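Only one protein chain is missing; all other protein chains are in place.
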């Protein structure tokens, strides 16, 4: 998976919003340490969560499975625009050869599938992918063909979420009880945040050095 | 698919809420014609959509595909509790025989899959299902095995939604451009509504006699 | 202030929703102790907050000030239908006499105003109320007259809120740092909950025996 931060609101804007309550705009240091401390104090410590909603982030998330998408979409205080299987299965239809050769090179299948590193599961995903490719070549409409799509199929989305909702997401999804792929996503989302915003989310993460190290590989 | 209405707020409560604005509670006829007319006038005609939010419906939806679930979950002003593949794949693991016999009887596979009525697609779904069953019997954890699940796999959910959000759902999803299965769901949801609530949603539906007739079969 | 619970979803429905995830409906005891324990475990302890959203409550809240309404409306995951000053100021216009007699009986003014028990503030509220009454008798339209309304003016609303959002409300608004009137409201809302639902909210309240005792008087 690949995460790209497309845009975000500045800390300065969030601090300005908070300073509205006390009319203390003249104390701002334009997103500097004083503003940062204020945001952490009011938004996190005092639990005035609504002040964190002024911070919006838009991420482009590529190469997650549709299995993960099922979980991601449950976070409803966020806006998702997702690659549509109804409109984009042509990508697979246009593949003219078997996606996996006899030499067991799964590079081409990996373009379409998230692998689990369990050989049996991945093999079954590839078989399902091949079957789907064949069906598409029979000119069966996408709205029918997509029913035999394996949930490992890769998708992409543009995701806009505010800091309050993102804190909730990171807390729940970095947990050791979360599905491995959404857990990986949560750390990668965190890593894609602007450096000076990370302090707002740091303590929401369930840290796990071995797990994070694997993500880097 | 099967839709069961588990509970709903009464029209009387919604009318009471509206009458709060004008303090005209004494004019209520306890959910009768006068209250019904008021709700339609204020909620629909005058576009005071928030008054319709007092009406909540909880449905138990059984036997839709996870392909449909992907779309359903995008309606974010609603609450979903969904059958979890992480916790319930045991149902499939416990099947000890091939789900489809040589005699092409797909009854047992139909317990797990939504069929599209396209023989080729359904065949591929069944193959993927069989592969998943075999994987589970190898004691591969659900969190890995679920990646080769076909999106035709059946799921169930309890869905709570208010009348305002449901109007939006029915308008978008009964459209002829909607995915066939969610379109069918939208008509079945409408049919499961209490009779005296249907008038609030009637005009949001894109009617299609042939399509609705097929749903009854 | 007076709080009336108009309707609520049953615990049984919430437990049914939760049991959807594990398909364990057969273990339900129809809203009994087993179901109650499950809701507390999944909704509170496991932080699957969305399961608590199936529980909706509709309250009729009478006699709070518009000062309090300003704060109440910030809780945005809730539906409000509020007595409209644009439509209902006629109630005051129809009063033909001074609302406070020379004998300092403020009973009639209390029909329209929330008193703070600070004599000076209450006196100024009454003066503002009298001035508003005079203005209305000059046939000045409500949309202009309402601008000199004191924030102590009483209002009423029908409020629908789910258990997740209500937990957040009670936690923030029963705090000792909350405005005294919304603090009183939070305890009264809690008291108006069905007895068998209170356990879900108990630990969100900042208890204060002296304060609660005063509410009873």
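Letters A, B and C name the chains as they come in the text, with residue numbers starting at 1 for each one.
Definition applied: a contact is a pair of C-beta atoms (placed from the backbone, for glycine too) under 8 Å apart; a residue touches a chain by one contact, two chains touch by 3 or more.
Computed from a prediction, not measured in an experiment: that's the story for all the values here.
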Residue touching the undisplayed chain, where the options are A:18, A:92 or A:189: A:18
Residue of C:38, C:132, C:185 or C:200 in touch with the missing chain, whole complex considered: C:132
Residue of C:4, C:34 or C:118 touching the missing chain in the full complex: C:118
Chain not shown: contacting residue from A:34, A:81 or A:214: A:81
Contact footprint on chain A, counting only the chain that is left out: 6-7, 9-10, 13, 16-18, 20-23, 50-51, 53-54, 56, 58, 60, 79-84, 87-88, 91, 156-158, 160, 162
Chain not shown, touching residues in chain B: 47, 50, 74, 171-172
Contact set of chain C toward the excluded chain (per top definition): 65-67, 69-70, 73-74, 76-78, 80, 85-86, 114, 116, 118, 120-122, 124-125, 127-128, 131-132, 135, 138, 140, 143-152, 179-180
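Following the convention adopted for this analysis, only the chains that are shown with their structure count from here on.
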Chain-level touch network, classified as line, ring, star, complete or other: complete
Residue-number overlap at the chain A/chain B interface, same or different (half cut): same
Centre-of-Cα separation between chain C and chain B, whole angstrom: 33
Where chain A and chain B are represented by their mean Cα positions, the distance between them in whole Å: 26
For chain B, residues that touch 2 or more chains besides their own: 80
